[in-house]
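I'd like to ask some things about the structure below.
Here the complex is missing one protein chain, while the rest keep their positions.
Take a look at subunit A:
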Amino acid sequence: MRSSATSRTVLRSGACPGFRQTLFAGAATLLAALPTLALGAAPAAAADITGAGSTFAAPIYGAWGAAAKSATGTSLNYQALGSGAGQNQVIARTVDFGASDAPMAADKLSSNQLLQFPTVMGGVVPIVNLPGIAPNQIKLTGEVLAQLFSGEISQWNDPKIAALNPGVKLPDTAVAPVHRADGSGTTFVFTSYLSKANPDWKSKVGAASSISWPAGAGAKGNDGVAATVRNTEGGIGYVEYAYADKNHLTTTELKDKAGAFVAPNFDSFSKAAAAADWNNAPNFAVDLLDTAGTGAWPIVSATFVLVPTNPKDPARASAVLGFFDWGFRNGAPIAQKMQYVPLPAAVQASVRQSWSKVAGAKVAQ
């Protein structure tokens, strides 16, 4: 407990920004253990809204919060505790909204009287540490990626990798897979993709925010995974794209559904978002993995917000929806700068329509 408190102090003072995410889990433990204490500390005015959950979406909500404060007067207090904690807290009604990378199941949504809608999308990318290999020089398929993480392929010069990378001199190094040790929406997205791409992975390992990894080492947060891969020759890990981009990590190309190799970037994420079948997804729980669009990056996901449909205080619920309405209207440039993909306009319109289900909430349409 003492160490958690210490990490929180470091975090608040911002003394060590590079370590933020790594330290989050510690702080999150403390906060998750004391939800009412942590969030009930300051009695909020009507225009102060509280949210908790996804660490993936935390940077964009933070940036939107700062920008929206001057524009709308609504100030946001967002706690990046992790998607699971975000779901727990909105079910317990200790926050005004929860944020989760994994969509909540339809029956759980209705039994807890929650409305779910997506806000932005982002990509997850594999990163490697192979001396002499440039970013996006290595080409992989989902099938092979799963075999690398399951330990089935244990050497980088394996014929299966060589076949995908003719002309590339692959080193005779052991494959050292690195995964997230903390429960994470990123892991959920990544393992969902591996399950979709490799039936063996689906039957033996599966997909969840934390799983029983067949091989490799775990590290905490995107920073932890990136640092461990950097320290380990032959290492392979997965991080959110915004993180890989900011830190110039060695990413790989992946094969899209059409059979072409695609590099991870804003463009290939947008193609995946455009190709998704939004209309037939209940509660907007759309499948953005391995979509059919040409040049679409295969590991893309949306991040979701959960709001109560029977809010205790309709004025606060209106403020929450008003905040995301502002984000949809004015937040796209901020999102793009941070490598998040804004929702397509048609999806934004149907999200706005769904807001009528929140009792008593008023949002300017």
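Note that a residue touches a chain if its C-beta (ideal position, glycine included) is under 8 Å from a C-beta of that chain, and two chains touch if they have at least 3 such contacts; residues count from 1.
Note that contacts and distances are computed from a predicted model.
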Which of "non-specific serine/threonine protein kinase", "RNA polymerase subunit sigma-70", "ABC-type dipeptide transporter" or "Phosphate transport system permease protein" matches, in UniProt, the chain that is not displayed: "Phosphate transport system permease protein"
Residue of A:A66, A:A92 or A:A163 in touch with the missing chain, whole complex considered: A:A92
Contact residue for the chain not shown (choose from A:I49, A:I161, A:A207 or A:L249): A:A207
Contact residue for the chain not shown (choose from A:L76, A:A176 or A:A275): A:A176
Full-complex contact with the absent chain, from A:A227, A:L288 or A:A302: A:A227
Hidden partner interface residues of subunit A, rising order: 2-4, 6-7, 10, 19, 22-23, 25-26, 28-29, 32-33, 81-85, 87-88, 91-92, 174-176, 178, 181-184, 205-213, 216-220, 224, 227-228, 231-235
